[in-house]
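First the structure, then my questions, so here it is.
Missing here: one protein chain of the complex. Every other protein chain is in place.
Let's look at subunit A:
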Amino acid sequence: MDAQDKGSDARHGPAEPGVPGPRAPLPGPVPPADGPSGPEPATPPEDERAAGAEEPPRDPSDEPRTGVAALSLRYRIGAALALAVVAVAVCVHLGMTFLHVAPPNTVSKKHSETIADWIYPEFEQNWKLFAPNPLQQNVSVQVRAEIRTPDGGSRTTGWYDLSAQDGRDIDGNPAPSHTQQNELRRAWDFYLSTHDDDNRPVGLRGALSESYLRRIMVMRLDRADAAGRDGEVARVQVRSRTTQVPPPSWSGEKVSDKAVYRVLPWWLLPEDEARGGIG
């Protein structure tokens, strides 16, 4: 079962507070990228041949024209050097990657900063696919809005179940879009991972996740035409409704079928968002 669920959610998650901001360029190790690596461009192959045809530089003896055996001692030293650099880079990279994906352990805790420096931002990864346990809850993210009407009054809409909407869009869809499958789900996880239980944001990411979630709500309320013809969304409120996935009928296991809610405070919309202009 490799669908990623928990896994992906954590992508760029771990980068959160622990990860240093601007990375000081490490002088030392370079992943296989290093110096002499890049060659063999898409371009040259026949250049080489063309060149060979024009000015035949090779000696007519039966020596092989490629490979280490065809190199003189000086060049062989260069090749040996390249081999050593690549070998070291490969070993270090694999070691770092291993420590990054392995559970926190003696070594990885001791060198956590070095590992983070090597891995982030481009080699971050999480392969706990449906592990250690698959998610066993359906989390529905819902929203309601306070609409300002032109006559100065206001009204509050009912709850829109946006996850249910996503679910309907995914039903019978052979290739669900990331906007249906990941957008709201991961935005909600992002919010949870950057807020404490009293909905107070933690760090820069907390603030970012709030703006992000709010903008998704505004976009989707706009699509549902929640504000009506000449109304304007003034505030939004988000809540989640969590229910247990019923255990298989043959297991005889029982879980509570009561939904658990988490209700966030009302959020005031900035002027530009109130007028709608997202997505």
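Annotations for the structure displayed:
The definition used in the following text is that a residue touches a chain if its C-beta (ideal position, glycine included) is under 8 Å from a C-beta of that chain, and two chains touch if they have at least 3 such contacts; residues count from 1.
The definition used in the following text is that contacts and distances are computed from a predicted model.
For the omitted chain of this complex, the UniProt record lists the protein as "HTTM domain-containing protein", which is one of "Inosine 5'-monophosphate dehydrogenase", "HTTM domain-containing protein", "Sugar ABC transporter substrate-binding protein" or "Cytochrome c-type biogenesis protein". Here the missing chain is touched by one residue of A:147, A:187 or A:227, and it is A:187. For subunit A, the residues touching the chain absent from view are 1-5, 7-8, 11-12, 15, 19, 21-23, 25, 30-54, 57-58, 65-72, 75, 78-79, 82-83, 86-87, 89-90, 93-94, 97-98, 101-102, 120-136, 138, 140, 163-164, 166-167, 170-179, 181-183, 185-187, 190, 204-205, 208, 211-212, 215-216, 219, 245-248, 250-251, 277-279.
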